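Here you go, one structure.
Removed: one protein chain of the complex. Kept in place: all other protein chains.
Chain IDs A and B follow the sequence of writing; residue 1 opens each chain.
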Amino acid sequence: MSTFDIPIGPMHPALPEPLLLKLELEGETVVGVDFDVSYMHRGIEKLLEAKTYFQGLPLVERICGICNAAHGLCYTLNVEKLYDKEIPPRAQYLRLVVEELSRIHSHLLWLGIAAFEIGFNTMFMYTWRDREAVMDMLEAITGNRVTTEYSQIGGVRRDIPPNLADKLLKTMDIVEERTKYYVKVALSERTIAKRTQGVGYLSPEDAKATCAVGPVLRASGVKNDIRADDPYAAHADVPFNVITYDTCDVFARIVVRAQELFECVNMIRTAMKNLPQGPFRVKLPMKPNAGEALTRVEAPRGELFHYTLSEGALKPYRYKVRTPTLANLGALRSMLTSKGRYVVNIGDVPISYGSIDPCICCTARVHLFDLKKGKSWVWTLDELRERSKRGKLLP
Amino acid sequence: MSFEQYVVETLKTVVFPGFVFIFFLSLFYEWFDRKFYARLQNRVGPLYTGFYGLLQPLADFIKLLSKEDIVPKKVDPLLFTMTPLFTLALSIFATLLLPILSNQGIVSFNGDVIVSILILTFICITVFYAGLSTYNRYAVIGAERLFLQMIGYEIPLTLSVVGVALSAQSLLLSDIVLSQERWWYILGPQALGFIVFVFAAQAELERIPFDLPEAEQEIIAGWNIDYSGRRLAMFRLARNIELVFLCGLATTFFLGGPLGPTIEGYTPLFYTFYFVVKSLFVLAVLTVVRALFARLRIDQVESFCWKYLLPLALFQFVLVRLIL
Partner (left out) sequence: MSMIGELIRSLFKKRATVLYPEERDKVHLPEGFRGKLEYYEDKCIGCSLCFQVCPSFAIEMVPEDKSRFPKNQTGRRPVFNIARCTYCGQCEDICPTKAIHLTNQFEVIALDKRDLMVK
């Protein structure tokens, strides 16, 4: 039987950013899906090669509007590995505070978007109204709501004075109270349960095989969090719980992200209580040492990965960014294919797509071209593993 | 009929409470719906056009009329042009049945209870043809969902109305209004019927939670995706007039129509006022339902209608039969 193809995107009210999802339908069931994510390519990695390390920080923050603090943090941690100097501990704690604040704002934004995708406009308006408290706090601490540029090479940009610290703790109380209300609504509202339970199912084996990251992986019961496994900034000193849930569907992802909000609030409270004294920035020279550096950070969407290769000059030779949404797209394909008793309707497509928390502006693929021979190809996961074992990534 | 009666009847049909009145009333209802929905979400709603945004729906209508009317190449030209007109004509005709000035509407005959439900089905069929007239896949999916939804809510809607007709022992809208002089039907076993009618009306009007044929997030605009300009303006006007009609029906069946305490000689004005106020109450209930729930999937709509609405309607019917 031939299938009925409908495209979702690139311009579609359900998608926050342009991407093409080609769905193959039989009636109202989805039997196949194909993606095209090249609509937001901006050439950032090439631009970074034309700017010095200090000039590159605002550009890196603009890779994604929502997880900008994570990108900035990863960039500064990465570049600092090329220097020999020690970063003061107060700076690491302050970086953690702003990173967790940005995670709170990203998760509240996501709760609103998820409600919008299932048609629940009221919850969308309420979560975004409460998110304004966090944005005001970010504005007071860093000077801007998004693109905070708080984490700089050598430390942080400004200190948090005591009156601002009090306001921060009061905002945390507000956020905690509102999040409790939203968790209560999500658990007790029948229409949300009907739209999200059993939808977008991703078994733990599939999650590990398709390299899912972040809350998508944790909602399938796999305990994996970079802040716990590979601590950076001050995460080794500030304890927290890794939240998992085991129903492996969209409902699990809502619960995981809502519970992570509570953990963020607690981490900020602990960090502000144990803030060490000292300077918050050291001056670093413009030219780092030659070498390679690699950093992983837990962005709100998952594992974020930056790599740089420096030859001791003012500008980097190569800068590579791999964002979590690219890793989650393989999981999305597995979620959207009907197999056996698991049936995917068209109505499930927007919410499943929304549940991986997509940020297509971060996504970039590697596609290889050989101009002399006129070939173009893509490596599979096993080929990548083979080559990295041999230590030969360039053909 | 004498000449004066002829003139009066024409004025009643065209101006008040006929076409012009219904036109402005539908725009007012849309304003109330948007403003109330926005206040429920702690927002503002329309504010700047006119006093508190009262002219916003009129501005939207005029703007749509002035836009370019794009007709895609591969459409059925007859269906594409005629369906907006038919939908508009059907909804306007339906409002002529409503008892606004007195216990009788402008058009009143034996069996108009059945005709009012029948018109809703006809509107649904014309909209289905509107969706099918283009080659766009989204429109086809939207039209198909519309019909599936109609299968769900049609029977509970009819049953709730039958309960009312049984209590009044008549199939005339004017008799139903007159039999509510002592107390309104909603204060009896028909309260269940009112709940069923509210949900079925929400499904008929394609509002959340039964928003599927026009689901914004999934199939962009569903069956009216290819309509623009004047044709879209007519569809939107038809939907607003349908809103007036359904609120008016709910008022007639369950809230006693236009009846209420009056002063001698000014009865038509008082009756109109009571009718509008009671309809606004029904509209407020519909808007709260719109703000409370998320959108249901098509199979969930069917299971909701057949597992919950239909038994409730049957139970209400049996209750009415026993009490009488």
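The definition used in the following text is that a contact is a pair of C-beta atoms (placed from the backbone, for glycine too) under 8 Å apart; a residue touches a chain by one contact, two chains touch by 3 or more.
Note that the coordinates shown come from a computational prediction; the quantities given were computed from them, not determined experimentally.
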Among listed residues A:Ala140, A:Cys211, A:Leu309 or A:Val343, the absent chain is touched only by A:Ala140
Absent-chain contact - pick from A:Ser2, A:Ser188 or A:Gln277: A:Ser188
Of A:Lys22, A:Arg158, A:Lys208 or A:Arg333, which sits in contact with the chain we cannot see? A:Arg158
Touch with the missing chain holds, among A:Phe4, A:Tyr39 or A:Phe54, for A:Phe54
What residues on subunit B make contact with the chain left out of this view? 39-44, 47, 288, 291-292
If you put the missing chain back, which residues of subunit A would it touch? 51-52, 54-59, 122-123, 126, 129, 132, 136, 139-140, 143-144, 147, 149, 152, 157-158, 181, 184-185, 188-190, 286
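Going forward, only the chains that are shown with their structure count from here on.
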Subunit B to subunit A touching residues, read off their complex: 40-43, 137-138, 141, 208-209, 211-212, 215-220, 291-300
Of all residues in subunit A, which touch subunit B in the complex? 4, 6, 12-14, 28, 115-122, 125-126, 129, 189, 191-192, 194-195, 345-350
